[in-house]
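Here the structure comes first, spelled out in structure tokens, and everything after it is commentary.
Shown here: the complex without one of its protein chains, the others still in place.
As written, the chains take the letters A and B, and residue 1 is the first residue of each chain.
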Amino acid sequence: MSTATATTPSLTHGDAHHGGPQGGLSHFLSTYVFSKDHKVIGLQFLFSTLLWFLVGGLLALAVRWQVAWPWSDVPVLGKLFAQQGGQMAPEFYTMLFTMHATVMIFLVIIPILAGAFGNFLIPLMIGADDMAFPTLNMLSYWFMWPAFFAFGASFFVEGGAASGGWTSYPTLSTNVASSPSSGWGQTLWLVGLTFVGVSSMLGSVNYMTTIILMRAPGMTMFRLPMTIWAMFITAVLQAFALPVLTAAGFMQLFDRTLGTGFFSPEGNIVNNAVPGAGGGQPLLWQHLFWFYSHPAVYIMILPAMGMVSDILTVFARKPLFGYRPMVYSIAGIAGLGFIVWGHHMFMSGMNPALGITFMVSTMMIALPSAVKTFNWLGTLWGGRIEFTTSMLFAISFVSMFIIGGLSGIFMAATPVDIFIHDTYFIVAHFHYVLFAGTAMGVWAGIYFWFPKMFGRTMNEFWGKVHFFLTFIFLNGTFFTMHILGAVGFPRRLADAYHYETFHHLQPLNAFMTYCAIGMVASQVIFAANFIYSMFWGPKAGRNPWNANTLEWTAPSPPGHGNFDFQPVVHRGPYEYSVPGVDKDHLMQTDPPNEAAARAAAAAH
Amino acid sequence: MNASAITIPHDHGHSGGHDDGHHGHVHLQYQPGLPLSRGKLIMWLFLSTEIMFFAALLGSYVVLRFGAPVWPKPHHVHLSEPIGAFNTFVLICSSVTIVLALEAAKASKTGLAKFWMLLTLLLGSLFLGIKAYEYQAKFSHGIYPVHPRGLIYERPDLYYGSAVRARLGEPAIIDRLKDLDETPADQLTAEQRTARTSLQQVRKMVGSPDQQPFDLAVVADQIMPLPTAHVGGDHDGGHNGHARGLNDIFPWLRLPIVIPGGNMWASTYFLLTGFHAVHVAVGLLVFAILLGYTLGPKNAPMIENIGLYWHFVDLVWIFLFPLLYLF
Partner (left out) sequence: MNSRIAGIFWALLFLLVPILGVAVFAVAPAYDHWLPKNVAAHGPSIDGLFYFILALTGVVFIVTELLLFWFMWKYDASQARGPATYVQGSHTLELVWTIIPAATLLFIAIYQMNAWADVKMRRPRMSPTVEVVARQFEWRLRYPGRDGTLGTPDDLFLVNDLHVPMDEDVLIQLKSMDVLHSFFLPNLRIKQDAVPGMKIPVWFKATETGSYDIVCAELCGWGHYKMKGRITIESREDFNRWLDEQYAKQEATQPEAAAGAAAD
């Protein structure tokens, strides 16, 4: 391709012949395995996290099985871990939900958002050829592998994987005598967590540098698509919150291996074992953990919010309602996110006066979320809504996030939290924001950017079937959890039916388990559609959705270096249905006016 | 739209290590949001994550220390302010020398730059050496955390008594005690002779079935006396500022000791200084690698970035020193 054509902004070379390095076998390793290309790294993240998603989903099913039919033989899986002929032991149950949450949060949601979508989209949407530091970027993926191994291996060590809950509260987690699986399992858990942390840290500083320094000419900060804003602020959150968890993780590791006593009080005797030296404070861990993990819940939703904002505008053919308020509200969520961690500790024995301040700040964090919700509604209002699979997932994100967010208000109210803390009400809350929210956003993103990733589109019909079933089953599973919570049904119990208060709840739990099975089964449709479309789906052009942002000006899939011309940005990302323009969308690279457009065409 | 936004600024340092070997794709131009090179920006961002890391550690220290009912005085735990202060001085000097190295490199005085760099490396190593010496002083007194529990006890209680008894009952110790008892008095120094008597007393006290907390306090004092404020702290003989106890005179004894608050002190001290030392070591490694390059203007940005890091490491120590040694 000649330099002359390459530097002319033009969309007429539609096909993707400008591929990446296509050398022979010698190139295979550097192209597909140890690639420094952000797109390949993004896809590596995507595949790894989807596989772990499957693992996390199966673990969830095992959890559901035990909750619905305690101590009954587990079908299929039971053979694998048969301790008592297919029936699970209580410590096995605690391990299940601990690892379910660990896998879902640290190996699925965080890396799929920041790792997969962040990597794939950031350079493309800002008009860069790659990340600022490609090698570092590659490392951030490969640092996930020690974590994969640590978490994976922990299932097979003596005593089993970690079983202290994903929150890993001491002294259960620090005192080896306190539970059978708090031996190697817990140690490996901490090691895995540290590697995930290093990976995220490397990623986040790289993303920030890239977004600050490598935007295409004309791409001012306030012309960035919401996806990029969200990724940027998420990176900031990660950079500032994660080191605290890393530090805390090391401290817990030392408590377990070296005999320091940061989190154990003096003379703490567990299970009649030797009293530890101690002198520390169990609540310190909770503070450090939630100082990270509360911001982390926003790390787990902001990118999805960004992607959903973009997808809603594309399929409503309308500008985003209130672009700047949307940006400020993300920043607001991130900022406030640092001062609300104590709402997880209302019942922990923390000073109740401190609880009041955390309660007020938590109430306030609903405000930026309110701004976002109403602006999404505003975006749909007066639009021309196209019900693509991606759009359905995006709309359901909004619908479900409202449920998850509103249940947060119950818990933020400290007196109400006295009753619902550590009940299924909380479980309902976070599955609504995490699964019904973020995971739906992720699916919206996958269906939307699939053409850019693989140059082919996913099957719409089966996509909609997948959406429909997932939507129905997820509400069947998780909405009813609110009701369990209202009865006070405690979470993390292998069997709660021996309590007089809860024994009548078994049928409802069985219903939820049927729905959960249906939900996981429906994903077969997704997996099949995904894999089939990757190879045999209909070819997509550069811009199958008539969207505005920069990635749609690049070939599908983009070659090495992403752009076959110099993108120059002339406007914001949401110029849909602009009055007086023939096309219903103006791409960010489209020249400012018709005359200029004609001139450009003539010059070509 | 706004025409000025479309002007194409110059691409600042395409330093990302991107090999341009592939078929000439477009060399893209960017509009940087900050007048910084990529390397410098990412270093600043990396340092902000480091700030949070140490903030978490320091915050934990503060919480644990002020939540603890007692906290040992520096002399209870063999901490020497002069050594700490000297080490602070060493580190500050190294911060100066790295700046000088940068200046020299910018002025193309590559030899001089190398000299300053080497000096920085040496000063950093000296810091680590002194740190190692300090650690050794703690270790030799049994001040370190061990799993499931170390030698340090919070108070002379029954657990302590039985720990001392258990140690004295170990076969190896019994043998050495027998040797000691049989050694003719003239082969011992005066100090050892008195110590032998008090050791016999200690053995009797912990051996008796109805020991009183008061007795155990005496035992603890014999094994490792803690200097009190009025006894004069620093200068009443002995080494490192306190009278010598049984553990000092017969180092093979390694009897459990009593330092109120000592466990948590040891945990936090080694945590903070340990992570700081790891950061120093990483810096030294980079210095060593850089010494293999020509330190001219071309590599000045690299020196500047590692210099930033080095100043940060220095700054952390400036916080650690007063917190750990002075307050």
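To be clear about the criterion, a contact is a pair of C-beta atoms (placed from the backbone, for glycine too) under 8 Å apart; a residue touches a chain by one contact, two chains touch by 3 or more.
Given the structure is predicted, the values throughout are model-derived calculations rather than measurements.
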{"item": "Which displayed chains the unshown chain touches", "value": "A"}
{"item": "Residue among A:253, A:316 or A:587 touching the omitted chain", "value": "A:316"}
{"item": "Option from A:33, A:51, A:274 or A:409 whose C-beta touches the chain left out", "value": "A:409"}
{"item": "Of A:147, A:398 or A:587, the residue in touch with the unshown chain", "value": "A:398"}
{"item": "Residue in contact with the excluded chain [from A:102, A:175 or A:260]", "value": "A:175"}
{"item": "Where the missing chain touches chain A, by residue", "value": "89-91, 93-94, 163-165, 169-172, 175, 178-180, 264-266, 268-271, 278, 281-283, 316-325, 347-349, 352-353, 355-356, 359-360, 363-364, 366-367, 370-371, 373-375, 377-378, 380-387, 392, 395-396, 398-399, 402-403, 406-407, 409-410, 413-416, 418-419, 421-423, 468, 471, 475, 479-480, 482-484, 486-488, 490, 492-496, 498-501, 504-505, 508, 576-579, 584"}
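One rule holds for everything that comes next: only the chains that are shown with their structure count from here on.
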{"item": "Between chain B and chain A, distance of the C-alpha-averaged centres to the nearest whole Å", "value": "38"}
{"item": "Contacting residues of chain A [partner chain B, same complex]", "value": "3, 6-7, 18, 20-21, 36, 127-136, 176, 201, 204-206, 208-209, 212-221, 239-244, 246-248, 250-251, 254, 256-262, 266-267, 273-281, 284, 287-288, 291, 559-571, 592"}
{"item": "List of chain B residues in touch with chain A within their complex", "value": "1, 5-9, 12, 16-18, 22, 24-26, 28-34, 36, 38, 41-42, 45-46, 48-50, 52-57, 60, 63-64, 67-68, 145-150, 152, 154, 159, 261, 263-264, 266-268, 270-271, 275"}
